[in-house]
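Handing you a structure now.
Every protein chain but one is kept in place in this view of the complex.
Up next is chain A:
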Amino acid sequence: MAASIGAVGCRALHSRRHGKLLSIGRGLFSGARCLVAEGETHFGFQNVSETEKGEKVYHVFESVAKKYDIMNDSMSLGVHRLWKDILLHQMNPYPGTQLLDVAGGTGDIAFRFINYVRSQWEYQIKQKLKSHQNLSWQEISKSYQEEELKLPGGSQVVVCDINKEMLKVGKQKAQHLGYSEGLSWVVGNAEELPFNDNKFDVYTIAFGIRNVTHIDQALQEAYRVLKPGGRFLCLEFSQVNNPLISRLYDLYSFQVIPVLGEIIAGDWKSYQYLVESIRRFPAQEEFKAMVEDAGFLKVEYRNLTSGIVAIHSGFKL
């Protein structure tokens, strides 16, 4: 009895005050999660006020924007591409899906979405022809025309990020790679999205939610803008479950990554913030509870690379 009340109390505390994280003696970095005063939050291992956190995060990404993609490749040794591909496979969008990619910055998820939807469409056309279904001439000519003009089925992806430098880099990338139709860029705050209710089929946030000052507000906004039946997907760094890998990972994170940051991007502090913010982010179960608190149902998570990253998924039903 007492234990269950304690657990309920714990969750209520988490949902109301994200900043207060009780240390539950969770191994090496339990010290990093300590009680924080009201109105304060964490910026890596520092305690800062909430307004400060927003500004500091903005400056971090403003300074790393141009080298963001190169740094991702070097820090994760290219594995981040696999993680993002797996996210898309889990999403499995069909032509016609409306996607909102929050904290989408340089557009990795958006471009993968477009590729996926296009190949799904081609696959569907092939299947139709293989099974000898007779398409009318109008349908065939329409399919050739649509390829040129817009995304198949009217799919749309809106990339939203609080940082316009990241979006600028993303937009340039899109122009180089030839993505233009069905793709929009908006500067917006994940806690106060400039979109109407019930608009999107899928909401994704990849490696962005740990930088949001009020995670619960971001989750509530996600719930608001999704259509009923819509899916919430979050790809984020999480807690490693294997103790040996955990030790190697910590060594790599704290010894190698900031050095890489200094050499490649000329910015040690930003990458120090990055690895610290990963340690501060709630573990899989805790985050799952936060997603459930926002109203999502059938919330599940899937660990990738022994828990270095996790994909949390929920539905608005």
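Some observations on this one:
The rule we apply is simple: a residue touches a chain if its C-beta (ideal position, glycine included) is under 8 Å from a C-beta of that chain, and two chains touch if they have at least 3 such contacts; residues count from 1.
FYI, contacts and distances are computed from a predicted model.
Per its UniProt record, the hidden chain corresponds to "Protein preY, mitochondrial" from the list "KU70/KU80 protein, putative", "MBOAT-domain-containing protein", "Translation machinery-associated protein 22" or "Protein preY, mitochondrial".
Interface note for the absent chain: among A:46, A:175, A:241 or A:255, the touching residue is A:175. When the missing chain is restored to the complex, the residue among A:189, A:239 or A:253 that touches it is A:189. Only one residue from A:64, A:91, A:117 or A:162 touches the chain missing from this view: A:162. Contact residues of chain A toward the unshown chain are 129, 132, 135, 137, 140-141, 144-145, 148-149, 158, 162, 164, 167-168, 171, 175, 180, 184-189, 192-197, 199.
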